[in-house]
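With one protein chain removed, the remaining protein chains of the complex are shown where they sit.
In order of appearance the chains are A and B, and numbering begins at 1 in each one.
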Amino acid sequence: MPSGSDSPARSPRWIARAALYLFCVAALFALDQFVMAPLLLPYVYATIIRIGIYAILAASLNLVNGVTGQFSLGHAAFMAIGAYVAGAMSVAASGLVQNHPGWEGSAIQAGVFLAGCVAAVIVASLAGLTVGLPTLRLRGDYLAIATLGFGEITRVIFQGWDHPFGGATGLSGVPTVTSFFWTYLFAGTAILLLRNLQWSGPGRDFMAVREDEIAAAAVGVDVVRAKVVAFIVAAGFAGIAGVLLVHQNNGIDPQQAGFLNSIEIVVMVVLGGMGSLTGSILGAALLVILRAVVEGAPALSDYARYENVIYPVLLIGLMLVRREGLLGYKELSWKTVTPLFTRWRKLEKL
Amino acid sequence: MTLAQTQQLSADLAGAVDGGDVFFAMENCSVVFGGLTAVSKVSFKLGRRDLVGLIGPNGAGKTTIFNLITGVYVPTTGRILFNGNQIAGPVNQERGDAKRFFRKGSRMTSWGRRDIARAGICRTFQNIRLFHGLSVLQNVLVASHSRYRQSIGGAMLRSARYYEAESGAREQAHALLAALKLLDYEHFLAHNLPYGAQRRLEIARALATRPQLLLLDEPAAGMNPQESAELMEMIRWVRENYGLTILLIEHDMKVVMGMCERILVLDNGCVIADGAPAEVRSDPRVVTAYLGTEE
Partner (left out) sequence: MQVFLQQIINGLGLGSIYALIAVGYTLVYGVLRLINFAHGDVFMVGAFLGLFAGVSLHQSLWVSLLFSMAGCALLGILIERLAYRPLRKAPRMAALITAIGVSLLLENGGQLPEVFGPNPQSYTNPKTDLPLFIPEHVYRVGGVSIDLPTICIWIATAIIFVGLRILVTKTKIGKAMRAVQHDQESAALMGIDVNGIILFTFGLGSALAAVAGVLFASEYGQIDPLMGLMPGLKAFIAAVLGGIGSVPGAIIGGLLLGVVETLVAQFQGGATYRDGIAFLILILVLLWKPTGLLGTGAVEKV
């Protein structure tokens, strides 16, 4: 993490920063090649990847629900849009490759995957714009319902869109590209960018909108712009998560754009503490692990059916007992976690 | 040239000249809420560096006037001029405007709240409206963003421009916090500040937008005499130091009389007196408004 927010007077040299970033990318690649992929059980490996994907989803939703104080119940739709766009590209590309012997190879796959990422971000961000603009006038529960409606509309549209998205049965035959390396490259970058955004001028504007829209406008904050930008940025990152997910699950179906999937992401953000970036990541990790353990451990197979009851109970219990989530949005309870983080805490507090 | 066109032209010229040399003017402004006239034909002007008190009994329409100036309400009649711009008032429908078909002639408009803030008018609120979950420093920084702009991409990638804007904003914020004796609270959440400090923080936040006209809505409400005396001293200092025009609503006559050079008295939505404190105090209408008529 760059020590930006603490002493903003001097900018670190960009060459140094780029070198550090590239070093991290290389280290990540090596970690995947030599440690993660060969040593871990496939189930554990897949779970770790899911943690990364859901961390992106939760961290980006946190920008809207936690930092900007809007309540979106349609985040899964952006994820699905990204997944469909990139998935369809990969399927089309693998069709082409089959017709041209000699074109096989993971390099081409990775290239299409990256192109898919770009396309997914663009399309999902545009979707974020189209949702953000009309919903600006709405607050609280009305906004929640409108975004829920957007998610359902997205689901219905994909259900009726046969070519190239497979209609009601969804998209299938997407090659497996997502690896530990790709997931954590994107997750790490997304989280870094989101952190930078939250603890900067635009991020403070978002928080001001959350705290008091009238006062924010009165001191010159562009409330409309803040909300739309939050929606667009969050949607773009959700699109990336969708690309990763579709290249892990080899496909996606329209149901995943719907309400229940969005709720799952909301639970993660709420669990971690709305407004706390680190909290969202923690919430995502905890819930993915919980799900993996309940589904994967043979000793628990008798109880696996209770899995879906855990979410709502967790949600209600949290609201009744600890509304601010595990960390609370001010990220102040770091001290209680471990003194290792005290330096961070200073940064986050500004 | 027809007579009507000539008249229009001379009216336009008069408007331009009129708007040009006036710092702030409210002309014949009224607000009607569903039959209830909250503000009725109010006119007054403010010059640069004026320190003017706006007083009147409860429900006289003082806060409504602030809401008019800051674009919360659109006036029903009249117009508001600021630095040669009309920030609220009638606008002639232009050719090709789709709405022309529905509303003929001129209609009343106002600039948006944000645009007014950026043009140089900032306010505080009667019921304190701080960003409670943000730190004191962050509260002030938010208000400086229209001056020290950061792009989204620049902020995410921590560009050199970002650092430049951020450090500029922080320097200004620290200066303001020091001026309003808030430096010790810098990292406190606004929510946790003592009451008097919250009022001061509202002023610091408003100053961070670098206003030319500062509207203070009962800044000393709920303070004890000593605190409010200190605050008034601070307000006077702010005016001198930043060269501001200040319009201030206050209930406490003593406070206002002591510090303002000019006082506007509002009753039932009308300006009933406008002048130096001594004049206003002896004005029979003011006495009647405050004490009622003797039957």
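Everything that follows uses one rule, which is that contacts are C-beta pairs under 8 Å (C-beta built on N, C-alpha and C of every residue); 3 or more make two chains touch, one makes a residue touch a chain.
No experiment lies behind these values; they were computed from the predicted model shown.
Screening A:Y54, A:F71, A:F113 or A:W199 for touch with the missing chain picks out A:F71. From the set B:F24, B:F125 or B:Y185, the residue in touch with the chain omitted from the display is B:F125, counting the whole complex. Contact between subunit A and the absent chain runs through residues 71, 73, 134-135, 137-138, 140-142, 144-146, 148-150, 152-153, 155-157, 159-160, 168, 214, 259-260, 263, 266, 270, 274, 305-306, 308-309, 311-316, 319-320, 323.
Following the convention adopted for this analysis, only the chains that are shown with their structure count from here on.
Between subunit A and subunit B, the centres computed from C-alpha atoms are 42 Å apart.
Residues 70, 72, 112-114, 117-118, 122-123, 125, 129-135, 137-138, 141-143, 145-146, 148-152, 155-160, 162-163, 165-167, 169-170, 187, 189, 205-206, 208-209 of subunit B touch subunit A in their complex. Against subunit B, the residues of subunit A that register as touching in their complex are 2, 4, 8-12, 14, 17, 193-194, 196-197, 200-205, 207-208, 210-212, 214-223, 229, 233, 275, 329-330, 349-350.
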